[in-house]
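All protein chains of the complex are present and in place, except for one that has been dropped.
Note that the chains are named A, B and C in the order they appear, and that numbering of residues resets to 1 at the start of each chain.
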Amino acid sequence: MLDVKTQDLEVNMGPQHPATHGVMRVLVRTDGELVTGAQPHLGYLHRAAEKIGENVEWLQYLPYTDRYDYLAAMNNNLGYSLAVEALMDIEIPRRAQMIRVICAELNRIASHLVAYGTYGLDIGAFTPFLYAFREREWILMLFEKICGARLTYSYIRIGGVFNDAPPGWLDEIGHFCDVFEDKWREYVDLLMMNKIFVERTAKVGVISKEMALDFGLTGPMLRGSGVDFDLRRDCPYMIYDEIWQAGAYEIPVGTGEQGVLGDSWDRFYVRVQEMLESLKIVRWCLANIEEGPTIGELPKTLKVPAGEAYVGIENPRGELGHYVVSDGGKVAVRCRVRGPSFVNLAVLEDLLPNTLLADTVAIIGSTDIVVGETDR
Amino acid sequence: MSVVASYINNIVSGVKSTLVGMRITGKYFLKKPITVQYPDERLPIPNRYRGIHYLEQEKCINCLACARACPVDCIEMDAVRHGKELEWVKFTIDYQKCMFCELCVYPCPKDCIHMGNEFAFVTTDRSELHHDLLSYKGMSREARIRKREAEEKKKKKAAAKAAKAAKEAQAAETEGDPPQPTEGEA
Amino acid sequence: MNNGNIFLDLLVRFAPEGTPSWLLDLSAAGVGVGILVAMVSVIAMFCVWMERKVAGHIQCRYGPMYVGGWHGWAQSIADGVKLLLKEDMIPIGADRPLFVLAPALVLGSIFAALAALPLAPGVFFADIDLGLFFILAMSSMTTIGVVMAGWASASKWTVYGAMREAAQVVAYEIPLGISLMVPLIVAGTFNLNEASALQSGWYGMHWYIFQNPFVLPAFALFFISALAETKRAPFDLPEAESELVAGFMTEYSGIRWSFFFMEEYAAMFLMSVVAAVFFLGGFESPFTSLARDVFGEQHFLASLTAGLVLLVKAFGGIFLMMWLRWTLPRVRIDQVMTMGYKYLTPLALLCVLGASIFEALWLGVA
Partner (left out) sequence: MDFQALYAHLQAQGAAGLGGCDEPRAKDPEDKQDKGRAGDPFVLVAVEQLPAFLQLCRDDEALGFEVLIDLSAVDPAAEDEDLWLVIQLLSLRHRHRLMIKSMVPKATPCAPTVAPVYRAAQWHERECAEMFGITFEGHSDPRHILLPEDWVGYPLRKDYVFPKEYRGVSCE
């Protein structure tokens, strides 16, 4: 028999490649269409956020938190604020907590909409992307009304939120919730249940439960592998526990409905379902919100007692952890950010080999990374 | 599921989901687009929009609170103080650095720096991004008048004081007391 | 008498006495090619504009709106001018002759294929008895150009694109050819003019898809195969912009790139016309038959109506292709192969079998 052997081809996917969602490089080794090895290279967007955190005052760091996961800046603000508040002894007014939850959950919807749209783009469907952005635009407009920015909100601050909701804002959200549910149905019909989409994503990039835990995956990546764990319910922060007790939302978990448990489709469907659950949380908050102050009693200059605290919150992409160390001064000693994208991306090294080149794109898309966060 | 059944099922589900998708895209094809033609039409900008700053210079007291609050140190301000009145030298924001976080707005004790709704800030020259917020340099007319009035008042006061002191001195002299050291200043 | 080229006819009629016949032939060919190139370019440009508008409106936006005034009708012209003026770049490592030749080959073969298309009853560039055969052969030639382009660019992405194209076209030529055999069985001719004329009964509704129950499924199979042939989504794997950057044309820019672009739309038009002629009645429709009755068989208005009917049908097909493109995700290469070999080919063969049996019984009865 003839022993025909072809040479492996090393292809650089990125730093400028449509499928890497930013400036990330995956060095892919291929044998024809078959990927035999992959190595992610990061750091193209490294902006030294942690070092900046050690050089600016507590409150001044807030705008920098917007910039690591720029698709979910509200959640980043929230994570950082909660971490600093864990060191301080302040009471957050209830209305502020409600507004925080509304903003965080709306931002989660917006973030998942981008994830949905860009995943469609990776798979080759362009139209769902623009439909998703249409609704995201609405959310961004709502944010624009409450805080004046569309992407880098710097809205949720240490001690509460910067502004109270403008008049009529909550009603607009109610309207959005009603419309969004119909649109959500369309997303599912148009892309999630499309035969080609299912064929492209089901049984592709299967992450078993053990693998997910070993790699420290969190968020939809973990739940897509069938692990029923959500920080909002299981390590509750703010008023999420109350909302859970009220039975307002559920935690979607991957079921392996279209293929194998833990495949790309499962991960994705978890995200899509989460949009609806977030909507329920927003609805609950709208029904229960009361008048009141939106910021706790803070000294004029922010003083953070010495100590260290780690607070992890459920970011759209997983656990966003802030580990802050203070020596009682005006500036943090250490401001560690545990970005979920960074951790979730590590799984690629093991996931990509022995898939097709087109699957590579599908798998990278299904991890739903934001490069601003992996590189910080 | 037997092979044949799954074969047929694949065809049916493929055709069906394609038709479902085409129904949705077809529906939107017939609807009116939601986008606006940007330079001709513009979306309304909310009140809280964080655009290019504007300064109520009359109110500003040059306290540097905004400059200190700025995470990127992009605000530079300088004014010479004449009593209560300010002679403005500069108040610049470097929009190459500014990240529109609004942190400069909150600490202002006089509520005089705001973020406006202007966002298109296109230049061909980087130095133009160094934006001066001052509407006038030096002192405003009102401030000058106030300053002059204050100075006149001061002069009058001083004159009155001097006159008073002189009177007192005179009185003291007539009383024959030794002169006091404060007299020399009058 | 029609000798296969109306331009030659016209020239013979108007040329001065004593012109040598080779000159007449040559000039007729030149005029024909000129008109063909112009026509195809206009159609391709219109298709590009149409694609952008269709995509826009499907995605809740307008698409081009400024250039030219009304709904940006001149956008394609402006783009064409821009592409002409762009720097012509050839990568250093590229195989220069092949790199230059590839777009020309792609565009040339698609033009050659388009030459066999009828414009109206009796109006055509070339009346070829094996017209369909010629079209299929010529449109397959584009693959060679694409593979050449992919190889000559000296880039890894382009090689991927080229290999995908080769594999895909080889797989889909088969169901494409077989599914076309179904209307051929009904029609009994390869000639596009004749095939169209054979559908004129039933007040212009005697289309092949109504003549035989197996032609309709064959039409669906043909349409899917044609999508793959023309590299249209969901089979746009050779380009696959999210995977292969831009596939085989990654390294092309300027006017050379626009040749590939034009080829895509010309191929769409070609396939739509073939579909219209062999499945959807060609020139025939109630309007055509009405026009024929009113103006008379040879009147130019009747011909015009027929030509317009074909054009409308062709653009209907193109619209369907666009609609599909903006609805569906892209399939993976192995799924493309599965679909071609496991689904389309056997189903097309079944259709041929069914159509043959039906035709035999029908003829037997009649």
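By our rule, a residue touches a chain if its C-beta (ideal position, glycine included) is under 8 Å from a C-beta of that chain, and two chains touch if they have at least 3 such contacts.
Quantities reported herein were computed from a predicted structural model and do not represent experimental measurements.
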| Since one chain is left out of the picture, which of the remaining chains does it touch in the full complex? | A
| task | Among A:235, A:261, A:286 or A:302, choose the residue that contacts the chain missing from this document, as touch is defined above. | result | A:235
| remark: Missing-chain contact among A:260, A:302 or A:325 belongs to A:325
| query | Hey, which chain A residues sit against the chain that's not shown? | reply | 42-43, 46, 48, 50-51, 54, 86-89, 213-216, 218, 227, 229, 234-235, 304-310, 312, 319, 321, 323-328, 333-334, 336, 338, 342-343, 345-346, 375-376
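Keep in mind that, in the parts below, only the chains that are shown with their structure count from here on.
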| query | If each chain is a node and each touching pair an edge, is that a line, ring, star, complete or other? | reply | complete
| Comparison of B-C and A-B (more C-beta pairs in contact) | A-B
| remark: chain A and chain C have mean C-alpha positions lying a whole-number Å distance apart equal to 45
| note | Taking each chain's centre as the mean of its CA atoms, chain A sits from chain B at a distance in Å of 33
| field | CA centroid of chain B to CA centroid of chain C, Å | value | 61
| field | Where chain A touches two or more other chains at once, by residue number | value | 127, 131, 134, 190-191, 194, 196
| In chain B, which residues are in touch with two or more of the other chains? | 10, 18, 21, 24-25, 28, 34
| field | Partner chain B, residues of chain A touching it in the complex | value | 56-57, 59-64, 66, 127, 131, 134, 141, 144-149, 152, 154, 162-163, 166, 186, 189-191, 193-196
| How about chain A: which of its residues touch chain C in the complex? | 9, 11, 17-19, 32-33, 120-127, 130-131, 134, 190-191, 194, 196-197, 199-200, 356-361
| query | Once bound in the complex, which stretches of chain C touch chain A? | reply | 55, 58-61, 156-157, 160, 163, 233-234, 236-237, 240-245, 326-335
